[in-house]
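What you see is part of a larger complex, with each chain still in position.
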Amino acid sequence: MYGLIERLFPICRSITGNGVRQTLAILGEYMDGLNMYEVPTGENCFDWTIPNEWNISDAFIEDNSGQRIVDFKRNNLHVLNYSVPVEGAFTLDELKPHLYTLPNQPDAIPYKTSYYKERWGFCMSHNQFQTLKNKKYRVKIDSKLTPGSLTYADKLLHGDEETEVLISTYVCHPSMANNELSGPALAVGLYNFLAKRKNRYTYRFIFVPETIGAIAYLSKNLEEMKKKTIAGFQLTCVGDNRGYSYIPSRTGKTIADKIAKHILDNRVQKYNRYTFLDRGSDERQYCAPGVDLPVVSMPRTKYGSFPEYHTSLDNLDLVSAEGLQGALDVHKDCICLLEENKTYQVTTLGEPQLGKRNLRDSLGASTTLPDKDKIITNLLAYCDGKTDLIELGEILGKCALDFIPYILELQSHNLLRVAP
Amino acid sequence: MYGLIERLFPICRSITGNGVRQTLAILGEYMDGLNMYEVPTGENCFDWTIPNEWNISDAFIEDNSGQRIVDFKRNNLHVLNYSVPVEGAFTLDELKPHLYTLPNQPDAIPYKTSYYKERWGFCMSHNQFQTLKNKKYRVKIDSKLTPGSLTYADKLLHGDEETEVLISTYVCHPSMANNELSGPALAVGLYNFLAKRKNRYTYRFIFVPETIGAIAYLSKNLEEMKKKTIAGFQLTCVGDNRGYSYIPSRTGKTIADKIAKHILDNRVQKYNRYTFLDRGSDERQYCAPGVDLPVVSMPRTKYGSFPEYHTSLDNLDLVSAEGLQGALDVHKDCICLLEENKTYQVTTLGEPQLGKRNLRDSLGASTTLPDKDKIITNLLAYCDGKTDLIELGEILGKCALDFIPYILELQSHNLLRVAP
């Protein structure tokens, strides 16, 4: 996953344009049959209208010695994303309204956008900004803002059932690693895991420009998704190796919420539990009133709560193979639990006789039971046809995933069955 | 409001008689069209029977020098309320069973009543009681206890809807300020506020002698009130400037409860939260089983929990303009929230595009949003057609009243509508 991030990092993405297409083409190398779609400029998607497409080939600020002091080719964050073209000579005072810096993080280049209002501008470190002299600078942004289309991609991995699990992430930020590329990398990691398995559910992978892309996607697929989706995971900021986080759905009561909390409680234990008030990525669309998809998010460190967020410091140093692996493990556990989550029912009235099936030591009257025996008797005591696997985990105070071998064993003895 | 209390203070009220009539006549000067009603002695109201009417013109204890040592005209608390007439000379020992004092508050004259058993008696400070000599005293109570009627008043202030809000208070205590007159004064304050507005709801103001008056009123109006009342506020002890209090309805789950808690939590923060076990005023009748009106009470310091309660120390010094204003503000906020409390629904699927309506800064990718933007996006995220304004306040952790300008703005952009 880390290698994929390295490969995608240099590309200048935005909410439209060739950067997105290039990114999706690379992702398509890892995911067989990834479908790309184009939504033309001017098309209405719910309350939004697809804007002109933006492409850029070069941008710089030159001093009077012809030296590029700010160069898009060195770091694509230097240009205000969606800048209109500009070329000319400007005094420092004329330039200043077009320059963006972070006085509190003087080493960092900020990430700024102006998708829906025509502007041009440059982002630079505050340290560099303070070295600028009061003289003329030659400025050029070689961009095009013209009718075109917005691009997104999806891939359905079919399972035994039509019921779907949504895996969504975004592809619209230029060179940033945790808050952009960790998401697609994890999506590919999950795809690799799932493509090798026989799955109960169908998995819908979505790669969209954030906000408008999710809205465009929903405007074309909402009816089907509402009918089919049992749970969804928005992948964002899943690459650093600091904490773990949970952002619930709007109601906080979907199966996705139950699963996420159960896995994080049992596998991670200490994590940041946010509320939907802290939302910020495409769960904003998926959980909007009337959309109401059961989508949660489990970042490592949440967007907006790490200092590198939306700056040039969110680079390849911030994400790590360990960080990505931690996120992959948590999401795989959630998916496994979702796949296995069923409601079981004991087949006997009263406790079954475990001894005759060699499921219990034949020497009686012990004062304590071995752990295995405790789990087995507890499963038999609580599998009442109303309590699902996750709830069994909550009641027994253990990770529900760990019950699966015991449930298989009890099923093989015809002592448990899936409730009708 | 304080001036009205000063004016009403000297009148000797009881559960029947001219003191009540005089009080209601003065209140009528402030409330256009206040209706007075008489319920004759002997009439049955639910489980109760209207007693004889009591009126009193004078009462005193004279020592043998002809000096009035206890004089009803100096303080009407001196006479046991509802005393039967008496005239004669008594030794101190004969007098003692008719004297009421407070040994633990030796400066205070207690307030005592004997509405339903014929008695006569005097209340005096324990200090004065201890100066009494073992000699003869001339005693006179010039009262009448004869068939007449119980008097109460109401006033309906009509709004757009027939649905009613109950504002109830009592008029039966003699010269006491906080535990009597603060209630009618606040009722007049709320009337002044509401009479100038165009209201959604109809407001039913009730002035009754406590307990039997409320029961008499209910016996004649319960059916209509049960059909129409959405919320009610019992006004009592609302004139001191110490804490704030909340006494819930019996269930604690009415809209009145939700409103009162929300306003007190957000506007006052620290207040005494009682249970219905601590009830004591006419909420006892309004929330009785089978009556079940949604009535709460928000005293400043609750009856029974301040030392001056039911003594001559509950005088004009105990109440203040500031104390009354605090209670008025809290009750006005409750009424405003009740009037504005609706369930809203967003009109778009997914987030609306705020930028094109100038509801959001067009420069993107900020790491934090201004407060106004946060409230707007949160309202849009939670207005799902099921969550009312109060619940929005609870979810967002802010006073719901503060959302009203934003809701109006969003409605003007057709982004929110009232749910059907």
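When the chains are written out, they are named A and B in that same order, and each has its own residue count from 1.
Here is the rule we use: a contact is a pair of C-beta atoms (placed from the backbone, for glycine too) under 8 Å apart; a residue touches a chain by one contact, two chains touch by 3 or more.
Because the structure is predicted, anything quoted here is derived from the model rather than measured.
S.K.: List the number of copies present in the full complex, noting that all chains share one sequence and 2 are shown.
M.R.: Copies present in the complete complex number 3.
Just so we're on the same page, only the chains that are shown with their structure count from here on.
S.K.: Using CA atom averages as chain centres, what separation in Å is found between subunit A and subunit B?
M.R.: About 55 Å, centre to centre.
S.K.: Quick one: in the complex, what on subunit A touches subunit B?
M.R.: These residues of subunit A touch subunit B: 46-49, 81, 110-117, 119, 211, 214-215, 218-219, 222, 250, 276-277, 279, 284-285, 287-292, 304, 309-310.
S.K.: Looking at the complex, which residues from subunit B come into contact with subunit A?
M.R.: 345-346, 348-353, 355-356, 362-368, 377-378, 380-385, 395-396
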